[in-house]
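Could you have a look at this structure, given as structure tokens, before my questions?
All protein chains of the complex are present and in place, except for one that has been dropped.
Every chain is named by a letter (A and B) in the order it is written, and numbering of its residues begins at 1.
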Amino acid sequence: MRSIQVLRYLPEESPQPFLQSFQVPVTDSTSVLDALNYIKESLDPTLSFRWSCRMAICGSCGVMVNGIPKLGCKDFLRNYPNDLIIEPLAHLPVERDLVVNMDSFLRHLEAVKPYLIEGKNAADSSQPNRQTPAQMARYQQFANCINCGLCYAACPQFGLNPEFTGPAAIALAHRYNLDSRDSGKAQRMAPLNSKNGVWSCTFVGFCSEVCPKGVDPAAAVNQGKVESAKSMLIQLFSGRAIGGAGQ
Amino acid sequence: MQVHTFDVVVVGGGGAGLRAAIAAAETGGNAVGLVSKVYPMRSHTVAAEGGAAAVTRGDDSLQSHFDDTVAGGDWLAEQGVVDYFVRHAHAELVQMERWGCPWSRQASGDVQVRRFGGMKTERTWFAADKTGFHMLHTLYQTSLKYPQIQRFDEYFVLDLLVEDNQACGVIALEISSGELHLLRAKSVIMATGGAGRLFRFNTNGGIVTGDGMAIAYRRGVALRDMEFVQYHPTGLPGSGILITEASRGEGGVLTNKDGYRYLQDYGLGPETPLGEPQNKYMELGPRDKLSQAFWHEQQAGRTGKHGDSDVVYLDLRHLGEAYLQERLPFICELAKAYVNVDPAKSPIPIRPAVHYTMGGIETNADCETSIRGLFAAGECASVGLHGANRLGSNSLTELLVFGHLAGKKAMQRALGDSPCKDGAESIRQLGSQWQERLESMMRGGEPGRPRWPELKAELLKVMEEGCGIYRDEAGLTQALQSIRGLRERYERVQLGDQSQIYNTDLLHCLELGCSLDVAEATCLAALQRRESRGAHQRLDDSCQQRNDQQYLKHSQVFYQGAAPARLEWQDVDTHLSAPGERHYGSKGSGLKGSGAEGSDGGQHA
């Protein structure tokens, strides 16, 4: 048995969050999620948190573990011989206990048109496109995002400005921009060029550190800056207004 | 209670639900509601690993995919449905490609296919070993293009509104507030996934609790073929986390504790050379046979130990680090994180784990149930594709083919049918009935009322002991009795959390109620099917063989409220391929004709 602390928030009882200690059994393979499930089933049924796949692919169980964003199912108690404090993901409004409000995250994802936009000359739609492994390799890494939101909890710029499009959404936009089958880059650049787009990033880089899937969103955002600079220059020379903020 | 009105409401935001919602939106109308108890990208489709099957290569044929599927399902599949499926599979995968799904490619840029258990030819499309993940995200992202689709994320559907045997909507609990909502619609599609969480060792996410099955079942729709529960032969010990069948398709081999490739002793041999996997031989046999072989090895004491689990070993070392990173990166990540094994250096300990529910909500070939306007698609449905054992990589394709069909048919029905009656009275009744039910669960402080964790622990134990890979009369009778006892105790269940906002105690409790009803149907059908077929294996003397005389039939279980459920038998459509024997390994080769080369096999995930 060992002690862990969880930041509780029960809005129907008190407006103040508070820390609560629990004694949980541990083995070498006990994950943070296992510990939370033990608490819920055996100690305190009122503890609320999200989880499902417990294999680091559904993206539900992001929490702060000792101040660092982690997937609860892929972080193990054995990594924390001393204190262990579990808190809700940072920078997002907390609804209850470890449950954060994901609305703004989803809004940012949706704003970048994260789907394939085919050009007018797209081939016969009853046949698959061709795409070589090399063409795939350009975007594949950015297609591995599981939308867990850890990068938003790691990003101080998002913490200061919730309107910042943020790492995961920009990585997703970049994934489609790099896809050889896509023709929608011009449409996606408007939100990326805006003041809450790529230029809000100061390359802290912590988003890529905490990403459980090796997506490297910081690279996507900063590659996005290069693209944004290019697209703004092109707009400048073609005589159109720069920006497109808020479109 | 807030009331919203749609043409079609889809329950479930996984692969089938999203595909159905998109199909409904493309068919017409202007309002599709998509309700899910989790954000769509959390749905369990995300965990499917291996791939999706469709006839692709020049040397393959629709007949061959049909034969593999029917024989793999031990002739309990609806053959007209299988025929429809194999003919529409390829177009659906192409559609996914056009929506951006990153299918793995050949050097030429054409889509790559891999071998899969029980498949005669390579026909499984894949996106590395995260096929379900990529499909789900592609579908979710594509669904954002359709303004007609209005999502209700984190709403838990409690019940259907049915009037004069016609579906008229659903009642749902908004998890963030505890408020009830009524979503009216002229047709409703259930796409709520399976029920793997009835069992302790399973490859499924915590949300896979059979909710949608129970909801339709309680309204009178039959649950069909529920006794057929697929064990995946390769789950990680302890957690049950899935190690994809594709790892065997790529050449991985299974050994017992002595390093011996034991599958050759179970009608799957002769041993194929290392690095030369052969379709339908050895490790590429069907899932039911492989899981059963594990059981025999375990009985004979030839399994190893990992923690307190009996295990055999999946050896991938000969594939080499680079190839593993290209084809099976997720497997490497999972093995490292959860059993601390690097597959390039050591064999992975594995054991069978419950993976897939072949049975489900009975539908006709158009995905419509016995309630007019109520459709079902995906794992929650029994459209009749899988029979007694699902063929590997058929279920991801199933989501698309039948999700599409259900969405289209549901919208056509909604646009064509006259609207439901005003229904104000029945809506009020349904609302107050659920309000009361929830309040009685919340009411605390009465001694002796059970809580859900203890009931759930018992359910898992009962199902594991009585309804596992091998079953018998006594065990099943006992299990059925225990489940009925649990259902009775559940009537008095009480929550430990009385709050409204994100009350996950309430959610898990509601899920358990669904699981218990589905478990009764599963045990009843398993008890009554006194034969061995596909994934349903009986140890009793007279039940060890397939018995077509009596049991070439679907089981249908009907809900009877608090009283014991009732079972009926239904004929199987075998008009295209007469029942034959399933053969794998050397016995399977050389045999011709429909079914003789059956296999079954793995699936996605």
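Basically, a contact is a pair of C-beta atoms (placed from the backbone, for glycine too) under 8 Å apart; a residue touches a chain by one contact, two chains touch by 3 or more.
The criterion applied here is as follows: contacts and distances are computed from a predicted model.
Choosing from "Fumarate reductase subunit C", "Branched-chain amino acid transport system ATP-binding protein", "ABC transporter permease" or "Cytochrome d ubiquinol oxidase subunit I", the protein name stored in UniProt for the chain missing from the display reads "Fumarate reductase subunit C". Counting contacts over the entire complex, the absent chain touches A. The hidden chain makes contact, of the residues A:5, A:20, A:180 or A:222, with A:222. Only one residue in the set A:43, A:137 or A:186 touches the chain that does not appear here, and it is A:137. The chain not shown here touches chain A at positions 9, 11, 15, 17, 67-68, 90-95, 101, 132-134, 137, 156, 159-160, 202-206, 209, 216, 218-219, 222-223, 225-226.
The criterion applied here is as follows: only the chains that are shown with their structure count from here on.
Our note on geometry: chain A versus chain B, Cα centroid distance of 28 Å, whole angstroms.
On chain A, the positions that touch chain B within their shared complex are 10-13, 29, 40-42, 44-46, 48-60, 74, 95-97, 99, 102, 106, 110, 113-116, 118, 125-133, 135-136, 139-140, 143-144, 146-147, 172, 176, 179, 181-182.
Those residues of chain B that touch chain A in the complex are listed here as 38-39, 41-44, 46-47, 91, 93-94, 97-100, 102-111, 130, 133-134, 137, 141-142, 144-145, 153, 176, 205-207, 238-239, 241-242, 307, 330, 333-334, 337-338, 451, 453, 495-497, 499-505.
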